[in-house]
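Only one protein chain is missing; all other protein chains are in place.
For clarity, chains are labelled A, B and C in written order, and residue numbers in each chain start from 1.
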Amino acid sequence: MAVMTYLEAIRETLRQELRRDDRMIIYGEDVGVRGGVFRVTEGLQAEFGEDRVIDSPLAEAAIVGTAIGAAINGLRPVPEIEFADFIFPAINQIVQEAARIRYRSNGDFGVPLVIRAPFGGGVHGALYHSQSVEALFAHVPGLKVVIPGTPYDAKGLLASAIQDEDPVLYFEHKAAYRSLKGEVPDERYLIPIGKADVKRQGNDLSIITYGLMVSYAQRAAETLEKEGISVEILDLRSIRPLDGEAILETAKKTGKVLIVHEDNLTGGIGGEVSALIAEHALFYLDAPIVRLAGPDVPAMPYSPPLEHAFMVTPDKIAEASRNLAKF
Amino acid sequence: MAVMTYLEAIRETLRQELRRDDRMIIYGEDVGVRGGVFRVTEGLQAEFGEDRVIDSPLAEAAIVGTAIGAAINGLRPVPEIEFADFIFPAINQIVQEAARIRYRSNGDFGVPLVIRAPFGGGVHGALYHSQSVEALFAHVPGLKVVIPGTPYDAKGLLASAIQDEDPVLYFEHKAAYRSLKGEVPDERYLIPIGKADVKRQGNDLSIITYGLMVSYAQRAAETLEKEGISVEILDLRSIRPLDGEAILETAKKTGKVLIVHEDNLTGGIGGEVSALIAEHALFYLDAPIVRLAGPDVPAMPYSPPLEHAFMVTPDKIAEASRNLAKF
Amino acid sequence: MTPEFQKDIYYHMALARAVDDRMWILNRQGRAPVVYSSNGHEAAQVGSAFALNRGEDWIVPYYRDLALVLAYGMTPREVMLHLLGKAEDPNSGGRQMPAHWGLHRLHIMTTGSVVATQDIHAAGLALASKVLKDGRVSVAYFGEGSTSQGEFHEALNFASVHKLPVIFFCENNGYAISVPARKQMAVMDVAARASGYGMPGVIVDGNDPLKVYEVTKLARERALAGDGPTLIEAKTYRFVPHSSDDDDRVYRSREEVAEWKKRDPLVTFEKYLLDNQILSSEELTAMQQKIKDAVNDATDYAEKAALPDPSTLGLYVYHQ
Partner (left out) sequence: MTPEFQKDIYYHMALARAVDDRMWILNRQGRAPVVYSSNGHEAAQVGSAFALNRGEDWIVPYYRDLALVLAYGMTPREVMLHLLGKAEDPNSGGRQMPAHWGLHRLHIMTTGSVVATQDIHAAGLALASKVLKDGRVSVAYFGEGSTSQGEFHEALNFASVHKLPVIFFCENNGYAISVPARKQMAVMDVAARASGYGMPGVIVDGNDPLKVYEVTKLARERALAGDGPTLIEAKTYRFVPHSSDDDDRVYRSREEVAEWKKRDPLVTFEKYLLDNQILSSEELTAMQQKIKDAVNDATDYAEKAALPDPSTLGLYVYHQ
């Protein structure tokens, strides 16, 4: 058991899985010699060779599309998209092909494939290096969308994603890479995809969230504890499948729900979570269901005052929680 | 004033707008000589020439991307995507470029552009000629998403879209093209984008919907009227912007809300509508907010029993309404 | 090339034409909502299939490729089950529109409707073959219209950089639905693009199955030798509308169609086989009877087969 950053947990899992299964390959832009622009794949090409850790041409549709073919012909591809913002040229391959292949072939074909991509903001990345793109994929049957919130989860969820028989999008928050640290067991372990995790028990209200916002919610909860407000935090871990049971359970328990994400408010996954509660736990509620999310502008601007104005912060979470607790 | 089909209303509006404004051009696959695979643009190339109604290469990113450039350099492009299912190769241009250009340039540039595309199922189109793709775009700030439910609305909303200074996606339901008929004034008129329309007044419950489902809801409401259930129907007309005020008003009025769309349930726009109500009108509700939508499978299969099992029908709407009314 | 081999090619071309003709009849009778046809493309498709290790090499077809999949081993029954959307349809269990092929058993990759995505899949199948050294070649089939898509370009570039064992096989019939090739590209030949990727671009008479066989065989050998991909352009023509929903009279003259009909690959190949005594007229008659029986059997079988149960709608969204 070692203390690792979120980034190291991902790198060590990739290494462990590459060692475990010869059929696994990694590729993408700059992942080989350069070890990735964030250094997530550093050292892997040296260990596993150019055939298994491949610098690919600058073409996301080709990266994902060849991974589909390779998966069907026996490999376990784990391609990287350099930034989640650049996944758009590959959406056709992801949504129209990877997601639908099992269904359209009536189960005759399957696509075991993990697409890793750094996402999220707060790192001066501006409009095109800060985006949260998860809601687009969470709407698509056939895909799974995993977003870890801690180094421990990063490892167990990535191993599960790689072992999964279906296409999984695995989004890594850039601001979490080096800022989040935690204990990570050396041995391989699996965290089931589709099960949410109560990261903190509480009674007054529930925060339902995922990704970097889990740690932000925890910071807010610590502040609020001192003020006598007891917060429960549910980490969704995957936003498709959503763990409806866990969502309803925490909503019923506290009767007050704050949904938090960095992705833009309108059409974000928060709406889906809210709708599940409003359909299946309405009469347990003591207050309106509140969403705190990135505002409805096209990703976050570069200049610090604007970036800060966009970001969901521990302070903003605490403030929204306070208001809800008071209700 | 003439009785027209939904398809004719669109064609006549395109004709009227082409006559009105020399800067408007139409292009896409098969829109010229062939008049479009659904014949929506029939006769337009003959009237306006090959410079203004253009058969383009088979490349959706190029169709939308050149339209962006052309819009910025002074034209008013109204490209067609042959089927909404084939919009995916153009998503990069729509989401990353068209939607963000005004914002990223701090208002220095704008993209007046209307993208038309037939969508929806029930016409033996199977997985790739039946999709509802609107939720993907409704999540994106900078875009507008318009979906008419009647021939009258088709005309007024299309004229507004063409006059709009921002990128608008205008989705036309394939099954509505020839099945929906109605009175359409000859003269030009504008229906504001972002205002929902109460298509039917009622007291017992509200159906909130859009597109083909408006007429299906109307059929259900007629059945229910005979059973003594009074249904209000709110036609959203555009799903981005959403008319929050109208949504809350009808929810508060009847206290029971059924949201209906053909698009897949999870992550569909119904979640957003439900969340708005759950946040801003919770205590007016007499029943859980119910959603009736396409099931979470990748678009609808070809074979009639499967297609039928997927489709939201007037019967299914009536059934869901009955249950809600009873609550 | 043995006489048996040539007769087998002819048999599959004729079988495809007969199945296709039957599909149109079923369509006109209202028993099949939509038909996509290989009518006119048989030489290109069957000739290339016969150059492959059928059932082992991967083919990644498109909706035009009825003759191809028949030559690859799909049975007329399987085709008809697919046409009629029956539960037993091995391509999709009735889920996809007709002509959306896919059969793992025969290494026919599953395909959707979005043109050119399959070009990249073929490169990906070949990437795995390169890593796993499984000795397979992959072949993507596509129309000339689809080469305007970005994914066509990405596939060729990726395959060539990595010297993958893959063949890109273009069936150039001069039209993308109504759009003629001159509005699709500013060059005469799709093959002209190959040099920009550092691969050979080969133009072949797509109405001559033996010529198509030869160039495909060479491309396959090249792929297996580790020399990378080849772009083959088979010049051909479709004799019927794009699909049963199309009306081709709007965009091409009857004279043009008639002109190409003179070079109907089925007629010319049949004549060649008879003239050269590779095939006797008795053999031909027997073959025609066999085909007729197969088509009838397939139609009857498929018409009697059950439609999918609506309760299966939710199956196979994920692995189960």
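Quick note on the criterion: contacts are C-beta pairs under 8 Å (C-beta built on N, C-alpha and C of every residue); 3 or more make two chains touch, one makes a residue touch a chain.
These numbers were taken from a predicted model, which means no experiment stands behind them.
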| item | value |
| --- | --- |
| Neighbouring shown chains of the undisplayed chain, as defined at the top | A, B, C |
| Absent-chain contact - pick from C:S113, C:N157, C:T216 or C:T312 | C:N157 |
| Hidden partner chain, touching residue among A:L7, A:L44, A:A126 or A:A220 | A:A126 |
| Touching the absent chain when the full complex is considered, from B:V40, B:A59, B:A196 or B:L236 | B:A59 |
| Touching the absent chain when the full complex is considered, from A:E8, A:D85 or A:D108 | A:D85 |
| Chain A residues touching the omitted chain (full complex) | 29-30, 32-35, 37, 55-59, 61-62, 85-86, 88-89, 124-129, 295-298, 301-306, 308-310 |
| Interface with the undisplayed chain - residues on chain B | 23, 25, 51-52, 54, 56-57, 59, 61-62, 65-75, 89, 92-93, 96-97, 100-110, 141-142, 144, 164-166 |
| Chain not shown, touching residues in chain C | 148-154, 157-158, 160-161, 163, 183-187, 192-199, 228 |
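Everything that follows uses one rule, which is that only the chains that are shown with their structure count from here on.
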| item | value |
| --- | --- |
| Number of hops, chain B to chain C, where each hop joins two touching chains | 1 |
| Chain at the geometric heart of the assembly (C-alpha centres) | B |
| From chain C, the most remote chain by mean C-alpha position | A |
| Interchain centroid distance [CA atoms averaged], chain B/chain C, Å | 36 |
| Centroid distance [mean C-alpha coordinates] between chain B and chain A, Å | 30 |
| Shared interface positions of chain A, touching two or more other chains | 89, 92, 96, 100, 103-104, 141-142 |
| Sites on chain C at which at least two other chains make contact | 92, 94-96, 100, 112, 114, 150-151, 317 |
